[in-house]
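Let's look at chain A:
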Amino acid sequence: MKRLGFGVLALLLVALPPLLPERHLATFVLLTLAAAVTVGVSLLMGYAGQVSLGQASFYAIGAYTAGLLAVHGTPPLLGLLAAPVIAAVAAVLLGAPLLRLRGHHLAFATLAVQLILLSLLAQADWAGGAIGLQGIPRFSVGGFELRNDLGYAYLSCGVLAIALLVARNVVASRAGRGLRAAATSEVAAAASGVAVGGYRLAVFALSAAFAGLAGGVYAFYLGYLAPGSFPVLLSIEYVVMAVVGGLGTIAGPVVGATVIVLLVQVLNTLGTQPGMPDYAPTVLNYAVYALLLVVCVLFLPKGLVPALDRVRRGSLDKARSIR
Partner candidate 1 sequence: MRGTGQGLRTLSRTLSIATLSLAITLAACGGDEGSGAGGDDPIRVGQIVSLTGNYSPLGTENQKSVALAVDKINADGGVGGRKIELTVRDDKSLPDQAVLAFNELKDDSDAIIGSPFSNSALATIPLVDREEIPYISLTPADEQINPVHPYVFVVPATSATYAEAALQYFQASKLSKVALAYDTKSSYAVAGAKGLQAKAGQYGVTVNPIEEFQTTATEFSAIFTHVRSSDAQALMVWATGAPAVALTKQYAASGLKIPLVLTGAQASKLFLDPAGPAAEGVVIASSVGVVGEYLPAGELKTAVDELTTAFTAKYGYPPPQFAQDGYSGVKLLAAAIEKAGGTDRAKVRDALEGLSLTTPNGTYAYSAANHSGLTTDFIAINMVQAGKFVPTEFSQEKLK
Partner candidate 2 sequence: MSRPVVEVTGLTVRYAGATALDGVDLAVGEGELVALIGANGAGKSTLVKALSGLLRPHAGTITVRGRLAQVPEGREMFGDLTVDDNLRLGGWRNPEGRRGRDTSPIYELLPELSDLRRRRAGSLSGGQQQMVAIGRALMARPDILVVDELSLGLAPLVVTTLVGHLRTLNTERGLAVLLIEQNARLALDMCERAYVLETGRIALHGAAKDLARDPQVTAAYLGGHVEAGGGLEAGGHVEVGGGQEAGGRLEAGGHASGGHVEAAT
């Protein structure tokens, strides 16, 4: 069954990009990268019980790592491999003090870390400052350069697949069970011999690594990085995606990211139609984001995937009882 699930996903990821019109491939790439970051956020929230409002920091760290290395002539593959490593190292260094905090304290702390990072980046001349880091070469391995969007679509699919596979294995592992215990009751978990702090830090680092890897691809795909590319709202977006899809499920991040990205695209198209008032796109955008988040948290606290699952199981039960 497990094989089948991944088989279907793999097939989809391989088959979908060529079918998309080229102008929508960019949406696909960013969607897939967002889903990969959200896998980490979902893992962190669903399994380790921690809200991060600064996940875009690790996306940015990965992107700048890959971008800066590439600009200084490092082979892109090395840069891409370094991106998750540096992001994870940053997460370990930050997490050691920060993960003493819980709940809203951690939420604010991660938000603060992102604000500090953005502020420092904007003043760092070596990273391009506020104007941004320009001239990042395209991704290449050996002599083969990844030029068109289709290539990046597959690259980002690979990143998402890695994130999903690793997440699945972590969830199924002994460490994963320990984490789930820690999320429900830290005291009980500690009492039963789970090294809560260590696991929590490990998941934090892992989620940062996912974000870093996705950020690395983003850097090569866009060829330009700026502090403005990683606003706080982006971090909130990942939380919305994770919550809407469903925390602690494997499918949740993918569904959440898909729903949000598509909805935002549709709204953007709608808001810029002729005859719409000039504030329409802004108002629609904010309102729908907000309402989706509030309604999901209050009425679908487990997210779309489990909710859909319940509906399906309900109808199956009915079908059975009729038989």
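Quick notes on this one:
By definition in this document, contacts are C-beta pairs under 8 Å (C-beta built on N, C-alpha and C of every residue); 3 or more make two chains touch, one makes a residue touch a chain; residues count from 1.
How were these candidates chosen? In short, all candidates are chains of the complex that A comes from, given by their letters.
Computed from a predicted structure; not experimentally measured.
Touch, as defined above, links chain A to just one of 1 or 2 in this complex, and that is 1. The part of chain A that touches candidate 1 in the complex is made up of residues 1-2, 4-6, 8-9, 12, 16, 19-27, 30, 119, 122-123, 129-132, 134, 149, 168, 171-172, 180, 218, 222-224, 226-229, 231, 233-234, 248-251, 254-255, 258-259, 262, 265-266, 268-269, 271-272, 278-279, 281-282, 285-286, 304-305, 308-309, 312.
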